[in-house]
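Only one protein chain is missing from this complex, and each of the others stays in its spot.
Presenting subunit A:
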Amino acid sequence: MAYVLFTLSVLLVMGFVGFSSKPSPIYGGLALIVSGVVGCVIVLNCGGVYMGLVMFLVYLGGMMVVFGYTTAMAIEEYPETWGSGLEVLGGLLVGLMMEVVLVLWVLSLDETVVVSFSDTGDWVIFEGEGSGLIRGDSIGAGALYDYGRWLVVVAGWTLFVGVYIVIEIVRGN
């Protein structure tokens, strides 16, 4: 199926409309997780295996879990979903209608775009007596620890200071 990447990006936009129409945050978190899964599949389709794995583990497995139980602490008794009340439902329907109209208009333009989405993963390297096969994105991300040594130090220090900031904020004084 040639249009699988385009269909996935349309599903991504629909998921984003789902939490941007502002239902109760627990349902917004659900829509964000679904959008995150669709986004990971988009990244995987373009050959970014390592980046998709990082996104799944760090983003969906770490930050969304933290969002989930923080939202569970600050939730009301009757959370409003997409079907309860005209504001959220109206926002959702307007967003979906906008996306459908835009997709139909773009597909009717019938233009040729010179971007190839295939074979974007592997690199063949020739080293010494033999040849090898590496994935481009994991080698590129590994260069963070080689060319970007100072960036790793700064980011690690930022995370460390961030933990202290969080402790001081939650302590309350």
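The rule we apply is simple: a residue touches a chain if its C-beta (ideal position, glycine included) is under 8 Å from a C-beta of that chain, and two chains touch if they have at least 3 such contacts; residues count from 1.
Note that in this section contacts and distances are computed from a predicted model.
Engineer: Which one, "General transcription and DNA repair factor IIH subunit TFB4", "Myotubularin-related protein 9-like", "NADH-ubiquinone oxidoreductase chain 4L" or "serine C-palmitoyltransferase", is the UniProt name for the chain you do not see?
Structural biologist: "NADH-ubiquinone oxidoreductase chain 4L"
Engineer: Given the full complex, what residues of subunit A touch the hidden partner chain?
Structural biologist: Residues 5-6, 9-10, 12-13, 16-17, 19-25, 28-29, 32, 35-36, 39, 42-43, 46-48, 50-51, 54-55, 58-59, 62-63, 66-67, 70-71, 73-74, 76, 87, 95, 99, 102-103, 106-107, 113, 115-117, 120-121, 123, 136-137, 139-141, 143-144, 147-148, 151, 155, 158-159, 162-163, 165-166, 169-170, 172 of subunit A touch the chain that is not shown.
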